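Just one protein chain is left out here, and the rest sit where they should.
Moving on, here comes chain A:
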Amino acid sequence: MLGRTANGLFWMFRYLERAENTARLLDAGLRMSLTRGTDYAEEEWASVISTIGQKANYEAKHDSYDGMTAWNFVLREKSNPTNVREMFEAVRTNARLARTTISSDVWEAVNESWMRLDELLSRPVGRGAIGDVVGTIRRAGMRVHGALDGSMLRSEAFHFARAGTFAERAESTARILDMKYYLLLPSLSYVGSSLDSGQWDQVLRSVAGAQSYSWLNAGQIDARGIVEFLVLDDRFPRSLAFCRTALRDNLAALARLHGQEGSSNELMRAADMHISDITVDQILEQGLHEFLTDFMARNAAIALAIAEDYRFQS
């Protein structure tokens, strides 16, 4: 496979994951703003905008953080260079680039989702439409992943796609947790004390983990439990540990197919140790923010090493 094509696949799935995660963030924000007062809602939307790293761009254009302004900014505003419409455009452009390595099912899933989203996002999204938009984005992700899983040969292409997915997902979960870690902090000093349940719910919803968490913890709401769940629980498909393992397995598969390991495999092993031998208490002791910062730096270094190992660029 061409290095350029591998690059296209990797980024196609990163953008797809990013679009989906952004939709979940909006979904969680929406829920918060509906169940809390106006002041609180404003704070919530500000936090959503910060999480996607667009605070400066937002505030350059808008004076306040009301819901409709915020979600339109996230979804479709041109002053936001990471708006969802453009993310999805990038998914499709990369899919076209890598067209000869993805199955028709995957391509059609991307193309149809793009057509639908492009239409939904061609005009401002009102209160009546936001639910549909968020749902469409999430379904797009599920449909493309389903097509990938069900129709693709387990060759290089598949593993580059998967590597992109999990590199992005790890980054996203870490970032959301890092944005919200201050919410968990006060309670950490009182181990066992319960959190504001709405806040708790919001963090978990942002990473689609509310349901899983409540299955596992039957109503028990505490900061330590959430950190353990999102960082170390390898049964949850968006936890850092799960994403790491999945990324490692896909990089190992690539090394096998190529008959040799590269620097990405080496970095992966080191990063793996960093997360597999640690307990939640140790993480809290060293500082969650410090832990997450280190995690994200390693994740970024692995992504760069993949590009290097497989000649993404000339």
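To be clear about the criterion, a residue touches a chain if its C-beta (ideal position, glycine included) is under 8 Å from a C-beta of that chain, and two chains touch if they have at least 3 such contacts; residues count from 1.
One rule holds for everything that comes next: contacts and distances are computed from a predicted model.
S.K.: Can you work out the missing subunit's protein name as recorded in UniProt? Choose among "Circularly permuted type 2 ATP-grasp protein", "non-specific serine/threonine protein kinase", "Pyruvate dehydrogenase E1 component beta subunit" or "Amino acid/amide ABC transporter membrane protein 2 (HAAT family)".
M.R.: When "Circularly permuted type 2 ATP-grasp protein", "non-specific serine/threonine protein kinase", "Pyruvate dehydrogenase E1 component beta subunit" or "Amino acid/amide ABC transporter membrane protein 2 (HAAT family)" are compared with UniProt, the left-out chain turns out to be "Circularly permuted type 2 ATP-grasp protein".
S.K.: For the chain left off this view, which of A:G3, A:G146 or A:P237 is in contact with it?
M.R.: A:G3
S.K.: Considering the complete complex, identify which of A:E44, A:E86 or A:E156 is in touch with the unshown chain.
M.R.: In the complete complex, the chain left out is touched by residue A:E156.
S.K.: I'm checking contacts with the chain that's been left out. Which of A:M68, A:M115 or A:A270 qualifies?
M.R.: A:M115
S.K.: Which is it among A:H62, A:R96, A:R224 or A:R269 that touches the chain not included here?
M.R.: Of the candidates A:H62, A:R96, A:R224 or A:R269, A:R96 is in touch with the missing chain.
S.K.: In the full complex, which residues of chain A touch the absent chain?
M.R.: 1-6, 93, 96-97, 99-100, 104, 107-108, 111-112, 115, 156, 258, 310-311, 314
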